[in-house]
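The complex is shown incomplete by one protein chain, all other protein chains being positioned as in the whole.
The chains carry the letters A, B and C, assigned in the order they are written, with residues numbered from 1 in each.
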Amino acid sequence: MKVYADNAATTAVSETALSAMLPCLREDYGNPSSLHSWGQRAAEKLEEARAVFAARLHADPKEIIFTGSGSESDNQAIRTAAAIGEKKGKRHIVSTKFEHHAVLHTLKQLEQQGFEVTLIDIPASGVIAPAQVERALRPDTCLVSVMFANNEIGTIQPIGAIGELCRSRGVLFHTDAVQAAGHLNIDVEAMHIDLMSLSAHKFHGPKGVGVLFARRGIPLTTLIQGGAQERGKRAGTENLPGICGAAAAFDEACANMEENAKKLTVLRDKLIRELGRIPHSVVNGDLVHRLPGNVNLCFEGIEGESLLLLLDARGIAASSGSACTSGSLDPSHVLLALGLPHEVAHGSLRLSLSEYNTEEEVNYIIDVLPGIVSYLREMSPVWDE
Amino acid sequence: MKVYADNAATTAVSETALSAMLPCLREDYGNPSSLHSWGQRAAEKLEEARAVFAARLHADPKEIIFTGSGSESDNQAIRTAAAIGEKKGKRHIVSTKFEHHAVLHTLKQLEQQGFEVTLIDIPASGVIAPAQVERALRPDTCLVSVMFANNEIGTIQPIGAIGELCRSRGVLFHTDAVQAAGHLNIDVEAMHIDLMSLSAHKFHGPKGVGVLFARRGIPLTTLIQGGAQERGKRAGTENLPGICGAAAAFDEACANMEENAKKLTVLRDKLIRELGRIPHSVVNGDLVHRLPGNVNLCFEGIEGESLLLLLDARGIAASSGSACTSGSLDPSHVLLALGLPHEVAHGSLRLSLSEYNTEEEVNYIIDVLPGIVSYLREMSPVWDE
Amino acid sequence: MLYSEKVMDHFQNPRNVGKMEDADGIGEVGNAKCGDIMRMYIKVNPETQVITDVKFNTFGCGSAIATSSMATELIKGRPVSEALELSNHAVVEALDGLPPQKLHCSVLAEEAVRAAVRDYYDKNGIAYGEELRECPGHCESCGHEHCGE
Partner (left out) sequence: MLYSEKVMDHFQNPRNVGKMEDADGIGEVGNAKCGDIMRMYIKVNPETQVITDVKFNTFGCGSAIATSSMATELIKGRPVSEALELSNHAVVEALDGLPPQKLHCSVLAEEAVRAAVRDYYDKNGIAYGEELRECPGHCESCGHEHCGE
């Protein structure tokens, strides 16, 4: 059996998305900046895609720009807020210890340029409190950046409350909603979000398309200079097939959000319940404020990579930490931020489901996993139970 | 009849490219950073694509990184050279007046940051001389950036000679080869190119994929921070379908380069010859050192947009200046750099052919165009012939 | 589409295009350097002060031609005094809108009408106020004297 349970790393492109892409790859190949009919048809499609995101996020189409990845959106959002802060002499940024590296590394770079960054500690639940943000705010804070849902442990942050706090203090609020988009309800208006990053390949759209929401009136900093695409805020011929696929996927995901969540929550909770029975396992993160498809456990005495490889040998795709740091030897910064000791954090397993997964697949995982854990523990010099 | 003659703006995706993309959009949707088989299959495909570019450009796969556009590659190449120069106290850059805006705007920004930029004048031929570059070099020059072939008038620059000059002076050499790639032979080794930008959608690959060649040992400046993708030089989940499509398209274009060039040169020269007969028309740029598909003329007393719209009404897609500035009111900076007066530069027409165009299509253009020019001249208050 | 259907219609089938040999007033605005020139010809009934005929010649982009055409339609058969009140907004509205970067063309059309009327007044010794002397100056797209804002 083949079970792809790594949907937080990336998802399969939906049929709907692919159908939206193919015409742009075949007949409608014009450049949206061209005056002729080919170009104008492309330009129309581009604006239709923008309108889809705007409508689903309760934003205005003018507030949506397309980038090349969630990471690019994160970089651009944070650099934008920093540039605005810089002008006002405000050089303090509040974020959290378990943000994605696209956020953390950008903040690190800003620190080297004279900004001060306060990273909020993560409670064991994996859900920060708005009061933590409030305590971190300073008169010179120019940005609060808190992710909507964490990519490893799936915990959902109180975005609305943090947004309200930031708005009342006149501080810009960015949320990395890469894991949330298409899975959770997002209303930039009601949640007082000023800047937000999405990535299409996390909701069954294609890779290579990021979305950046920037509230009207926020002058975006341009990372890529050149032509006047995206109102001069992101040069480069638009990836129209990708963008159309992204919009179709997002529309579909939002339309089916409740139904998918209901289905996924059942599968998720079954996995957590059954895998949680494995001795010396810990479930990471809050069980309620959690992405409907996210399961994250640590197995003591187990090293994550071996576990993944053995799961893979049995046809199951899972992850330990986030995909983009899987080349590294360090345990997940997210799990360390949660307060897990290094030796436990090494043994983490993330199963991330999408609506394409079935109960049969979940049962298969539940069948296979305990044996692999025992096998590895038996091989371990440190495991004496 | 429908004639797409705006291939310098963007091209149709080839069947070969689409066939390379579809498996990545369907079954091989893994994240190349993931450890499991899905991810590793994606990682293999990524490296295969890299190897294709490396082989065709005479580079090493480690010298190739994938970006989101030609513009991004240009930005990153120039910022890289500037950062290296900065460290050595070298803050002078040499480029030309007719570079793409992705280059010119990046240079403008560097000027604001204390760099000095010398933009070489363009001779009427549209081909600069290596001696012009030599005269512009200073002891504090850190970069020479000269495009391989111009996007509007198609003139080919003496890249090998400029590369040799730069190498002998120890100055980094970047070339924007976006218009050249797939159409002209490129050998980074023989031409002494240090940094080079390509864009897939200009050679029948998909939109949204740029390639950046950076000679081994050149520490790239990261524009997008985050995960460790592209050896830490460009964060963000890789656009694998796009990248595979790009590699397939490039491989195909390079394999058929001579044959395509032969065919296109005949069509191009017929267009130039026949359209050049229209009274008060000027052919822009050298007729020999010219991209095989590029035709560029100015018609006195004609405004470019009207001409394009009327051509479009007859089924012909063409352009006046480059696509990415078509929203602007200013005449092409390239034609102004060539020394054309504003009023003439307003009346420019670029027809850019690809190997998909036919002789029949070319004949159709030759049939239709003179009538449109006459019609517009008749309507003009300034035209009395 | 960049342009509305109305704009495309007036661009592709411009009304009242051509020279008028016996015009009572001729106005020309814009210049070739900035890419738009409009020349407007009017014929006026001296009794009624009604514009009985109007023609134009334009060198310019699609919207320059379309706004010229629409402006001629809007003033044809109207008294000169009404033509003077033609605003660029009225032209834009009649065309179902124009892209922002093309609004200057509609200003040009408004100006061309005013220039033609001024010429008619001058030739017929009819006095007119200061406000008709100058470019309205709400065209921000070019650096020429008639453009203000």
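Points worth noting:
One rule holds in what follows: contacts are C-beta pairs under 8 Å (C-beta built on N, C-alpha and C of every residue); 3 or more make two chains touch, one makes a residue touch a chain.
Because the structure is a prediction, the values reported are computed rather than measured.
Of the chains on view, those touched by the hidden chain across the whole complex are A, B. Touch with the chain that is not drawn comes from one residue among B:Ala5, B:Ala43 or B:Val94, which is B:Ala43. Counting the whole complex, the residues of chain A in touch with the unshown chain are 301-306, 309-310, 313, 327-329, 331, 341-343, 346, 379-383. Interface residues of chain B with the unshown chain, by the touch rule above, are 35, 40, 43-44.
Basically, only the chains that are shown with their structure count from here on.
In this view the innermost chain, defined by its CA centroid being closest to the centroid of all protein CA atoms, is B.
Averaging Cα coordinates per chain places chain A and chain B 34 Å apart. Computed from the mean C-alpha positions, the centre of chain B lies at a distance of 40 Å from the centre of chain C. Shown for chain C are the residues in touch with two or more other chains, of which there are none. Shared interface positions of chain B, i.e. residues touching 2 or more other chains, are given as 305, 309, 327-328.
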